[in-house]
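I'd like to ask you about the structure that follows.
With one protein chain removed, the remaining protein chains of the complex are shown where they sit.
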Amino acid sequence: MCARFRVWFGMSRALYVGRFQPFHLGHLYAVRYVAERSSEFIVMIGSAQYSHTLDDPFSAGERVTMIRLSLDEAGIDPSRYYIIPVTDLNLHEVWVAHVVSYVPKFDVVYTNEPLTRRLFLEDKRFPVKPVPLRKRKSYSATEVRKRILNGENWKELLPKSVAKFIEEINGVERLRDLNKDDKA
Amino acid sequence: MCARFRVWFGMSRALYVGRFQPFHLGHLYAVRYVAERSSEFIVMIGSAQYSHTLDDPFSAGERVTMIRLSLDEAGIDPSRYYIIPVTDLNLHEVWVAHVVSYVPKFDVVYTNEPLTRRLFLEDKRFPVKPVPLRKRKSYSATEVRKRILNGENWKELLPKSVAKFIEEINGVERLRDLNKDDKA
Amino acid sequence: MCARFRVWFGMSRALYVGRFQPFHLGHLYAVRYVAERSSEFIVMIGSAQYSHTLDDPFSAGERVTMIRLSLDEAGIDPSRYYIIPVTDLNLHEVWVAHVVSYVPKFDVVYTNEPLTRRLFLEDKRFPVKPVPLRKRKSYSATEVRKRILNGENWKELLPKSVAKFIEEINGVERLRDLNKDDKA
Amino acid sequence: MCARFRVWFGMSRALYVGRFQPFHLGHLYAVRYVAERSSEFIVMIGSAQYSHTLDDPFSAGERVTMIRLSLDEAGIDPSRYYIIPVTDLNLHEVWVAHVVSYVPKFDVVYTNEPLTRRLFLEDKRFPVKPVPLRKRKSYSATEVRKRILNGENWKELLPKSVAKFIEEINGVERLRDLNKDDKA
Amino acid sequence: MCARFRVWFGMSRALYVGRFQPFHLGHLYAVRYVAERSSEFIVMIGSAQYSHTLDDPFSAGERVTMIRLSLDEAGIDPSRYYIIPVTDLNLHEVWVAHVVSYVPKFDVVYTNEPLTRRLFLEDKRFPVKPVPLRKRKSYSATEVRKRILNGENWKELLPKSVAKFIEEINGVERLRDLNKDDKA
Partner (left out) sequence: MCARFRVWFGMSRALYVGRFQPFHLGHLYAVRYVAERSSEFIVMIGSAQYSHTLDDPFSAGERVTMIRLSLDEAGIDPSRYYIIPVTDLNLHEVWVAHVVSYVPKFDVVYTNEPLTRRLFLEDKRFPVKPVPLRKRKSYSATEVRKRILNGENWKELLPKSVAKFIEEINGVERLRDLNKDDKA
């Protein structure tokens, strides 16, 4: 059923927000959970303007690519979702209004991130729901970045296509370079 | 064929840039032209941060919605394209680098806009190709906004779903309000 | 009655927004109108970051001073109002949220300015009311700036204390300098 | 005596700067000290654009409200002071000029904060004076935020009206939410 | 005599400000005039961040190059001057402080530009002097850009090395592209 129909029939559109540095299996699990509970959904890439730092190694465009590859791999129909990178304003009080202006209309927010949850709660316009976590300790972007730096098995935490993509763009070398300081 | 395959087989991905205030039949014609010449394409929404002015009445999220509705209406498969809003930095010398960082990799740029063409030409990394125009005088966003303000037939210039959407969000009333000054 | 009591008793606080370049008798008339209809009110100085241009000659601090002088002159009790300068973000979709975060809570908006009215209307959280205009043609900041440049009688359009203040800070000379171009 | 008279008679106006996250009894003590030594004074709220972080939990508007409530509670006449929130530019060399442009003219600066002191000293235009501290260890905003998070007695460090206000806006819940990380 | 000696002996350093879009013979005449009246001088390139617009076609780096080439051509010793590009903050009240922080210390300002003159006058820290104009009508950057667009003799208004440089970087083609609109 095409997007127009969904809007006409009042079916729900969910917002799912993350930084996705990188997009891992925990994110994919969350997306599936959201996808089962809404007719359409938006994967919003936050802090879109940052890249090439240890905490934010990948650019917005690279993260868009990772997400599309993962959702293709998971067999989720592209007509059901939007991937939207949004620049961070670093002004928390206007953050919800900023998000609302960058993405298509939505009816519900799925998030476990406390600041995102709090800002949407204070705004009062949208229901805010948690996403059940799976292997929260290892399925974390911090853990992935740590393993890449330490030469541990980072690929098992990612969708296969994302692991492959990170290698294609020399992401491992990028992270290790960012980790060097100029003393060594 | 899924997105990963396209990347592996080196098929081309095109970039098509516009402000889309609003997205009209000329834009749709251009998208079809680009879609016929590439395996995947990116519709990049420029000046994403502006809205609620006479020249930029619609928000990024509203423009994302218009484009998805139009491409659905035209029967273009959502697995073939990305819609990415990009904030304008107002720094022309870094504009190409900024665009490159916000969207997936691309191989060719389609544009008739002189500044976009010049900036990509000076960058030298991508071929820049024109899009044949159709009824350039009336298929123009300026003309659409003018007709809305003057109460003329603006709907004939837009995909049906976009005209419907503009009415749903009270876009006509918004434009007329923005046109009032505080003297009247 | 002190401010706390007003909040406890649910009395209304109004927001009145302007650029006040400079604050003139029409503004003062509007402030009186608002003051009569609310227990407390906020005079918000918009576009606070601009000064030393032909359209925005006076700094935020100078405008704060003008407004306090005028309201003192009019005998309005300072315990009833707040004067808050607010930097413009130039992002219309987040403007209401930005205003809300910079000023004390309010219940109603008074404005004749079409963009301010539209943005508050689309936000839907506050009633928006007009202010009756008095001698709208001459009681306008544009008219005041024009008269200063042309050497016409600009003082009759301003509260006496504001006219005096503009002379003290050499405002007339400032405006005339800003009006020169480097050809003459 | 009205504000104009004060200016004409060359009476002094003092500037007192703080972030006020939140405004506590130490701040109130300092304001009283400044109030006794000047005819008028400005309470400038620095870093006005930040809120909803652990170090800057309260918005500019909330801080304006706290200060007015405290000064009302302390019986300080609102005709003697201005409360002005000022956005931080994060450019130290222009900070003094930025402050000067946002607030009414002043003759003297009261501060214990080393960077504020240094920037005004290098500017050379204003005398910079310290404020005697009282119970500096507990009368500190850092201490207040720590106690709120730890469930200790934070109310004893604040003017009664501020403690009440923080509860009204669910400030305790806000701080605890900001303190959670997404691992728990 | 080396720069250190000049500072120790209290010899004067002048500031000369312009946008230099492009640097023409009138600018060179002014630089000579300033050079005769000071031991060292600073050529500050204002609005450094803009390029590739009809009013600001050349980047900061291109303008640095033009000025060095011109002063070499005029035989002015590079040990006597600094060429410093400065980003515009678009905040007039802090502009002087911003300039002061970006360039070496200076004692006197030479300018004919009314806003620059006014801002330095209100700052009160530096004497502001005019530069005698020569053929003001034709020795103007606006005239140069107009002639380039119209195919008239623009080279006669520029130092030879600047005219040559503009051709090397295809500046004529750049300006003409910027002048096209997308209707033609």
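Read from first to last, the chains carry the letters A, B, C, D and E; within each, the first residue is number 1.
As a convention for this text, a residue touches a chain if its C-beta (ideal position, glycine included) is under 8 Å from a C-beta of that chain, and two chains touch if they have at least 3 such contacts.
Because the structure is a prediction, the values reported are computed rather than measured.
Taking every chain of the complex into account, the absent chain touches A, B, D, E. Residue-wise, the contact with the chain that is not shown comes from E:65, picked out of E:65, E:112 or E:140. Among B:96, B:141 or B:178, only B:96 touches the chain left out of the display.
Considering the full assembly, D:118 is the residue among D:118, D:134 or D:160 that touches the omitted chain.
Annotation for subunit A: contacts to the undisplayed chain at residues 49-53, 59, 174, 177-178, 180-183.
Mapped onto subunit E, the footprint of the missing chain covers residues 2-4, 48-49, 51, 59-61, 64-65, 68-69, 72-73, 77-79, 82-85, 87, 100-105, 161, 164.
Looking at subunit D, the residues touching the absent chain are 91-93, 112-115, 117-119, 122, 136-137, 140.
One rule holds for everything that comes next: only the chains that are shown with their structure count from here on.
Shared contact partners of subunit C and subunit E, listed by label: B, D.
Between the CA-based centres of subunit B and subunit E the separation comes to 38 Å, rounded to the whole angstrom.
Within subunit C, contacts with two or more other chains are made by residues 49, 51, 59, 91, 93, 100-101.
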